[in-house]
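A single protein chain has been omitted from the complex, and every remaining protein chain is retained in its original position.
Right after this comes chain A.
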């Protein structure tokens, strides 16, 4: 018996989130006295997966799957699960994994728990802890079906090394024409920047920054920290920043390790999107800004004075700790 994990890659390279789901799959497999099999699509180098507990890699190489395709990928994962006798499949919660998981659940007749934040509390019954109510509560969810799909929330488990080594096996799933009924025409990606979904650190600005011309210092901080930039909703509504940076209930969710909010009041709709961030720092000139109640660290002060000073200090810190 094995736990099957879907490992995402980009341009042939395994994504860091892929190592996290592998680590997690290993922990689940240990609870079930099972091994871990991974499935990859057009990934080149997969040996590092062994370091994170994977014992066998099923490598799908198929030019028709060069671009992500939810239907075809889920079809392939289902066939891999059958071949390996896997009753548990682990996926990440990237936009792509969230796209294919429900399709896979129906194909496998498997219960699917999304946004899972830890290893199963028990395997009989199979119960996992997941985020619910926009991260305002946890739900302990029992998966009642024989087969199970777990969607692991980003940064919920981290990377855990173990000293397995992964064997490789070519895998050619049977795909049919219907798998290609949804066809990718074009992909539009901001490749040179860290994205909010992948970032370990997010630096975010709100209406307190007064105007788009003041974002230089936010971008500078993001540069120093290797962070993604984000903003509150009014900022993107006014066109100061692109919509893709809008964070919150109606925007993007953030699950980074560090979230730095500058000139953001901390309205509940904003907080709904960042509850999953681990450490929150707030810089705001109003000591009564609600964000201070949600933050771990706070600086009461004028952003235009604090941020440039902080940037200088961060630069020094980075140089010393490089």
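The rule is simple: contacts are C-beta pairs under 8 Å (C-beta built on N, C-alpha and C of every residue); 3 or more make two chains touch, one makes a residue touch a chain; residues count from 1.
The working rule: contacts and distances are computed from a predicted model.
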Report summary line: In UniProt, out of "NADH-quinone oxidoreductase subunit NuoE", "Electron transfer flavoprotein subunit beta", "Polysaccharide deacetylase" or "Dihydroorotate dehydrogenase B (NAD(+)), catalytic subunit", the chain dropped from the view is recorded as "Electron transfer flavoprotein subunit beta"
Query - Touch with the omitted chain, as defined above, among A:11, A:63, A:183 or A:319 - result: A:183
Query raised in the report: Which of these, A:13, A:64 or A:243, touches the one chain of the complex that we don't see?
Result: A:243
Report summary line: Answer key for A:9, A:42, A:96 or A:214 versus the chain not shown reads A:96
Query raised in the report: In the whole complex, what residues of chain A lie against the chain that is missing from view?
Result: 68, 70-71, 94-96, 98-103, 105-107, 110-115, 127, 129, 131-145, 178, 181-191, 193, 195-198, 200-201, 225, 237, 243-244, 249-251, 257-258, 268-269, 272, 275, 278-279, 281-282, 292-302, 305-306, 309-310, 313-314, 317, 321
